[in-house]
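The complex is shown incomplete by one protein chain, all other protein chains being positioned as in the whole.
Labels A and B are assigned to the chains in the order they are written; within every chain, residues are numbered from 1.
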Amino acid sequence: MDERKRRNHLGIWLLLLGLLGLNVALSFLDLGILNPILTIALAALQALIIVAFFMYMRSAAPVPRIAAATGFFWLLLMIGLTLTDYQTRFEDIALGRLLPEPGWESPPAGAVPNPLTEPGYSPAPQQPAPTPGPTAFDTASGEHIYISVCIVCHGEGLGGAPRAGDKAAWLKRTEQGVDTLAAHAVNGFKGMPPKGGHPELSEQDIHNAVGYMLYASGIELPKRSGSKLESD
Amino acid sequence: MTTVGISLRKHYLNHDYSLRSWLTTIDHKRIAWLYLVSITAFFFFGGAAATLIRLELATPAGDVVETETYNRLFSLHGIAMVWFFLVPSIPATLGNFLIPLMIGARDVAFPRLNLLSWYLYGIGGSFTLAMAITGGVDTGWTFYTPFSSLFANGQVVLAVVGVIIVGFSSILTGLNFIVTIHKMRAPGLYWTRLPLFVWANYATAIIMVLATPVLAITLLLIALERIFGIGIFDPKVGGDPVLFQHLFWFYSHPAVYIMILPGMGVVSEIITCFARKHVFGYDGMAFALLAIALIGFLVWGHHLFVAGESIYAGVIFSLLSFMVAVPSGIKVFNWAATLYKGSVSFETPMLYALGFVGLFTIGGLTGITVAATAVDVHLHDTYFVIAHFHYIMVGGMVMAYFGGLHFWWSKMTGRMYPDVWGRIAAITIFIGFNLTFFPQFVLGYLGMPRRYHTYPDEFQLLNVLSSAGAPVLALGYLLPLFYLLYSLRWGPVAGPNPWEAKGLEWQTPSPPPEHNFDHLPVVTEEPYAYGLPKRDSDAARG
Partner (left out) sequence: MAYRSVIPTPPGAEARPAPQFDSLRQQYEADTLGMWIFLASEILFFGGLFMTYIIYRAAYPEAFEAASSRLDLLLGGLNTAILLTSSLTMTLADDAVLPRNRKALIGWLAVTALLGAVFLAIKGIEYSREFREHLAPVFGRRFEFPEPHAEQARLFFSFYFALTGLHALHLLIGIMVVLLMLALAIRGAPRLEAKVIIAGLYWHLVDLIWVFVFPLLYLAARHG
């Protein structure tokens, strides 16, 4: 009995070493997607053999078996559900592109201040500070609108919205003309509801918010075209 | 049982009064007391932080503490309350004390491991105290990267090391409970005859064992990053901060079920006793506990809806989050059905249990509200979420804890507390709690963000209401401290079963002898075999 047991153990050991050698050998071949799959599969097989024979799982009582199986299964659950996130990030934060896209520039310093950290902040509109140079938009008021309404999507880039500060994305969109851009915001466009879902805002408010986002992305704002969009 | 009798009889408390006997005890009942004292200390520690928070928030301007200090206060409040009070509260105190008694065992499976758990708690607690004394952390109890790993300048390493150590305490306790319940039940105590309190702690223990290790590795990675510069969540090298959130919440969501399931077990014990009725749907109740534990592991992504998680994953997690409410709903309905046509009386433990059912329901329903992805976009990181989880943690769990303490106080100490004061405290807590936290639902809906110590003027009224409730709540919590301590010396001596409750723990004297039972019990009847006739279907099953 002893001799047979020892021979069995030696056999298992040789099998494990063989699997190790196979694993290393296979890594020298280029099998495409099969490479990582096979290495893990062979490792899992080795693990199963160790658990079954060296850790006596084959003759264990049911509850320890369940405990061991649960450990592995829970790990698979964790990995699987997390991958539902990573495998479905189809937009600019997709797997493989966790780094910022080339051409993305940070907003100019001071362009996106955070008034919420100032004491006594009140959402009532403040006196617009004089904006430098001739601009067509009231960016101070637009900033307030942006923080209250637009930041929900344009802050993180939800649903494909161009992020405030993403100069490349906004430059692309200004090619159609800033007025068209603002009209899209007023009337709704793709995933964006009309006026960002806030019908109580005036068209001038929306106009200012768009202007603010352009300004925060480091884009020079054009003069007002002269034609009013709506009588205020 | 006369006063003379109790002073002559040796039991687990009076057989040795030395400090050394307490610090080297392997008696599960004494270890429960060690935990009780420790977690009470941390409860008041975290409560002190909360007091300062509510004091600051009574006015819109940041005039009581500075921003930095405020950030450190709410971080300390979260860390102390979650890991050093709520997670161990019922399992380590009532669970440790009662589980061997309820299953007819002499102790837990690994008594020395049990003591080690308490020492690990103490060591972890020391690290946390050290962190607090040397300035604290301003990362919030959630330690989000890359702020916590790269930019925060507080005592992050001390904090995470303290939490990792207390996490091991948790794992060992869970391990102990699982083995104890599997292996040491008295003859005749089949799984289908277990009290729901035991089932609840069993489900809790499974979560502790499976979830806490992931917290340990996650926080360890932060510690490694800060000490050794290993940059796993550093965006500059391609790391993903959202991955930290996945790992963190994989533990922290099941952790909230660690915190609530034992409370549900306590409530089942109390309601059956004070309605004098068998619990409605025992099988469903036990199944619901396990279902909550299982599904609770699958919902963590709902904390990441607006963090940058893919929308498709958000849909999946939202659906699963709706599903986890179903077993909780089963339990609430079954408690209500247990009360129906019961012979209900309103002693102190029952007041707490009924409070739990109502407040937990509100908390649970508001959880479903934020589980809807679209709604969460508006409500995330507002006071709505804070109100939601305080309704469950405080309105639910802390009330269950107090209810359990009062229910089993006579068993643990051999004394009764004055029930009038008990009821006054329970009602005070209920009123103070609602006054403190209900306005926060409205505040959150109106858009007040959490973790801000200044706010726009129009939020002040609701904040003042909330801060006015806080001292009422605090008074409610202080009262038991006094009358429970008073009862230890001057309370009337209690017999083995003053509530005439069912359960093996009531078959032994109050306080129990060191070895729990003079004669090892054999179980022959169903649990909760209170007098009222069961329905035909139950009677047919016998």
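One rule holds for everything that comes next: a residue touches a chain if its C-beta (ideal position, glycine included) is under 8 Å from a C-beta of that chain, and two chains touch if they have at least 3 such contacts.
Everything quoted here is computed from the prediction, not taken from an experiment.
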Out of B:Gly135, B:Pro213, B:Gly284 or B:Pro513, only one touches the absent chain, namely B:Pro213
Those residues of chain B that touch the unshown chain are 100, 105-111, 171, 175-176, 178-179, 182-184, 209-214, 216-218, 220-221, 224, 228-232, 236-240, 243, 247, 250, 515
It is residues of chain A that touch the chain not shown, namely 2, 5-6, 8-10, 12-13, 16-17, 20, 23-24, 27-30, 35-36, 39-40, 42-43, 46-47, 50-51, 53-56, 58-61, 63-64, 67-68, 70-72, 74-75, 78-79, 82-83, 86, 95-96, 98
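Throughout what follows, only the chains that are shown with their structure count from here on.
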Note: in the complex, chain A contacts chain B through residues 63, 70-71, 74, 77-78, 81-82, 84-86, 88-90, 93, 98-99, 116-123, 152, 156, 158-159
The residues of chain B that touch chain A in their complex are 60-62, 67, 182, 210, 214, 235, 238-240, 242-243, 246, 250, 297-298, 300-301, 304, 306, 308-313, 316-317, 377, 449, 452, 454-457
